[in-house]
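First comes the structure, then the notes that go with it.
Heads up, one of the protein chains got dropped from this complex, but the rest are sitting where they should.
On to chain A.
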Amino acid sequence: MTRFLRNIKLTSLLLIFTLVVGPLLGVVPAHASGGVSLYTTYTSISVPPGESLNYNVELRNNTDSMVTVPLAIKDLPKGWTAKMTGDGWDLNEISVMPNTAQSISLAVTVPMQIDKGTYHFTLTAGSLASLPLTVQITEKGTYQTELTTDQANLEGHSDATFTYSVNLTNRTAEKQTYALTAQAEPGWDVTFSADGKQVSSVEVDPGASKAITVDIKPAENVTKGTFKIPIRAANQSTNSELVLEAAISGKYSLELTTPSGLLSTDVKAGGDKTVELQVKNTGTADLTDINLTSTTPSNWEVTFNPKTIDKLAAGKSTTVEAKITSSDKAIAGDYVTDMTAQAAEASATATFRVAIKGSVLWGWIGVLIILAIFGGIYVLIRKYGRR
């Protein structure tokens, strides 16, 4: 009796020992009842959601007789799938020769949509042996799509193109085709490209991700400021949104014209004419040190007053006087004179058509000559005629 009790005590001690120490050693002789045991090296692992686990399990027969046992997985968490294969076959039952071991592959798929935590399931070989396995899910899994970028904020001029690198990750179980859309303000131009080609939709395999380049061109009349451009990858079942930011640092633009808009004038050969020019800052940022220069026909001269505009605030305009002096050898007709207002950031050119007018002085001298001749004839008539 006592021996029997001691036997039981010993057995339970051994059992406790194996149960407690076994996992620590990484060796699980499982349920060794009847000399059949299930063994795998890694019994507790940590994985992210959506991972596929492959266990190599050995079924060891320590008895002297052949053992045939049915294989099953118990307590598999909801949504998980498991599959046992041996030599490429799906297994339901397995036979093991005396004192030998047989390998089994166990493939377990962790679903995408899963909470963080520890999950347990057990591989059983009939009632002879069982192998408890533990899987720790390191993060909360999502059954959805992810649109991410490292750098969602870019800064540039209004005429720059903003290029964002975006990753589209498909965390669903199926292959998904996403339509790519952007909700930009009117006038903004958003293009998506993948693999170097411009696209409007992309196909992503489950668990895979795709690099997408988003090019954003701001509207022509954009003002200084930060603009949010939400982009979206969506289909019927899943979607994801990401907000990109474009910080416009201001637009530099200059316009040179006249108050009336008339870009032509006339001047006498060798004479001069003063034209009023209007320099307009049509950008959204201030301009400094605007220089006025000119390209003229040879021996012409254009002097500006003032020659340099120190500062011109955005949207403001100022007038400059340009004195055009023509060459005294200029011939009658039209000449081209370019006037340029140039700042470091922007420049504007006004092309003037300057008509040279011949001097009327010789015309009047001609008239005087004719009058003198008529006078002479009149004198002749007075002298010789009427007699």
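Annotations for the structure displayed:
In this section, contacts are C-beta pairs under 8 Å (C-beta built on N, C-alpha and C of every residue); 3 or more make two chains touch, one makes a residue touch a chain; residues count from 1.
Basically, contacts and distances are computed from a predicted model.
The UniProt record for the undisplayed chain lists the protein name "ABC transporter permease", from the options "HEXXH motif domain-containing protein", "Sarcosine oxidase subunit gamma", "ABC-2 type transport system ATP-binding protein" or "ABC transporter permease".
Checked against the hidden chain, the listed residues A:291, A:327 or A:342 yield one contact partner: A:327.
For the chain missing from the display, the contacting residue among A:66, A:208 or A:380 is A:380, taking the whole complex into account. Within the entire complex, the positions of chain A that touch the omitted partner chain are 296-300, 327, 329-337, 353, 355, 357-358, 360, 362-363, 366-367, 369-370, 373-374, 376-377, 380-381, 384-387.
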